[in-house]
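Take a look at the structure below.
Shown here: the complex without one of its protein chains, the others still in place.
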Amino acid sequence: MNETIGAFVSLAGSLFFLLSAIGLLRMPDAFNRMQAGTKATTLGSILFLLGVGIMKPDWLGRMIILIVFIVLTNPVSSNALARAAHAHRKRIGARLEPDALAAADEGKEAGHAG
Amino acid sequence: MRTVKQRILSFLGLWGVWLLLTAPWNSEEAAAGAVVALLVAALPFSAASPLGDLRLGPRALATLVAYFFVFAKALVLSNLDVAFRVLHPRLPIAPGIVKVKTRLKTPLGRLLLANSITLTPGTITVEMRGEDIYVHWIKVADSDPEGATAAIVGGFEKYLEVICG
Partner (left out) sequence: MADTVFAAASGLAVLGLLLSAVRFARGPWAIDRTVALDVMTIIATSLIVAFAVFSGRRIYVDVGMVYGLVGFAGVVAVARYLEGGL
């Protein structure tokens, strides 16, 4: 019984993996791809690993460590990628309306010049 | 120098990871892990541990549990939101970067806030400068900093303020 429940939880997780891949293909620029990629893979791997933990109760501890690790690190890597994408926003053709961060950068440079 | 509270928290963190790694448990392994975790926690590091920002009162612990459920709900909602936008035939997005402000002061509180923003519906943290956080929003509803702050940060900040100021 446990095995069946766990397998279905894993199936729900893998649907989110598929969703994130579709998002990667359909979204128009790197920022929006990150939106789909980060969020959907986080919940997807939580559900997939939880499903394995339910199927094999002996492994639940390791699954919890992996889940905590992924929940902590996935937003961090997407943050690093977002900063890199913003540094090259013109070249990758990202549509950002408004762009408060670019406005803050220009304000600082103008302040230095004046 | 680390305070006693920071050392206790790092001991509990290290031992907790050890116990999860060695499950199913036996008493010898658990005791060996406790000894090593105690030794590591007692090492004379000078840098402050970010875990030391956690508050340990009953109110803070209750808020921590409540925050867990708020976060889980936001995570599920954000995934349904992503599913809607990705599968919608016309891709309903209007992306932009907005500025929001936070009242949190401690490094741990800001880390948790930035991670929570990234995992909630339609937003990704791009940059943090002082008390300003710059957030990529997949469909900008309010470009005014105060309105955006209320919409993005408001739900988490009141919990995180109690947990780790």
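For clarity, chains are labelled A and B in written order, and residue numbers in each chain start from 1.
Keep in mind that, in the parts below, a contact is a pair of C-beta atoms (placed from the backbone, for glycine too) under 8 Å apart; a residue touches a chain by one contact, two chains touch by 3 or more.
Since the model is a prediction, treat every value here as computed from it, not as a measurement.
J.: Looking at the whole complex, which visible chains does the left-out chain touch?
T.: The chain that is not shown touches these displayed chains: A.
J.: Which positions on chain A touch the chain that was left off?
T.: Interface residues of chain A facing the absent chain: 3-4, 6-8, 10-11, 13-15, 17-18, 20-22, 24-25, 30, 33-34, 37-38, 41-42, 44-45, 48-49, 51-52, 55-56, 58-59, 62-63, 65-66, 69-70, 73-74, 76-78, 80-81, 83-85, 87-88, 91-92.
To be clear about the criterion, only the chains that are shown with their structure count from here on.
J.: Measuring from the mean C-alpha position of chain A to the mean C-alpha position of chain B, what distance in angstrom results?
T.: About 15 Å separates the centre of chain A from that of chain B.
J.: In the complex formed with chain A, which residues of chain B make contact?
T.: By the definition above, chain B touches chain A via 17, 19-24, 75-76, 78-79, 82-83, 85-87, 91, 93-99, 114-115, 118-119, 122, 124-127, 129, 132, 134, 136, 138, 140, 143, 145.
J.: So in the complex, the part of chain A that touches chain B is made up of which residues?
T.: So the residues of chain A touching chain B come out as 16, 19-20, 22-23, 26-29, 31-32, 34-36, 38-40, 42-43, 46, 58, 60-62, 64-65, 71-72, 74-76, 78-79, 82-83, 86, 94-102, 104.
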